[in-house]
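Every protein chain but one is kept in place in this view of the complex.
Moving on, here comes chain A:
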Amino acid sequence: MDDLIAMTPCDGLLPVTIGDVTLTEDLPVAMTSIAPYAGQDEALNAALKDAHGLDFPAINRSTVKADARAIWFGQGIALLQGPAAAIELAKFAALTDQSDGWAVVRLEGKGAADVLARLAPVDLRRQNFKQGHTVRTELAHMMASITRIGPDALQIMVFRSMARTLVHDLKTAMAGVAARG
């Protein structure tokens, strides 16, 4: 069989630093969407706690434990980032492997929220959008998931096929913010 060359979604595009903002690519080992079956929310929450030490995140929130992060990912769905989802969860929820489906980047620096203010119609300033908060929103016409993972660090996810567009639009906005000083 041929040896296939694995490439990351943002291969050859990142990292980039413009002004005081840096854009890098994150590569979680695995990503799995978890959609609890009807009436199984509590059972799933307990199983998630047992297996990964995480609570199922509330709407617009995420939960973190060591290398694992659970991000609210839409109505009735969370995304587990980090370890592969424990098979026990499949009893209570539909699990779907998303590992290769999304580009994950990290925008870090004092002006990170200013950069996203140019691209997303949601208030992502730190006083409103605190560490652990997350949104599903539009970013430059792409369906995005944005999560604050540090005081000045935001994780941005879009479909993998849009990785190049994401990096292009973020770089343009970063240059715009840097130019204004």
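Definition applied: a contact is a pair of C-beta atoms (placed from the backbone, for glycine too) under 8 Å apart; a residue touches a chain by one contact, two chains touch by 3 or more; residues count from 1.
Simple rule for what comes next: contacts and distances are computed from a predicted model.
Entry comment: the absent subunit's protein name, as recorded by UniProt, is "Sarcosine oxidase subunit delta", drawn from "Glucose/mannose transport system permease protein", "Sarcosine oxidase subunit delta", "Aminomethyltransferase" or "NusG domain-containing protein".
Touching the missing chain, out of A:Ile5, A:Ala38 or A:Ile87, is residue A:Ala38.
Taking the complete complex into account, A:Thr137 is the one of A:Thr24, A:Ser99 or A:Thr137 that touches the chain left out.
Although one chain is not displayed, chain A still touches it through residues 38, 59-60, 74-75, 77, 121-122, 135-138, 143-144.
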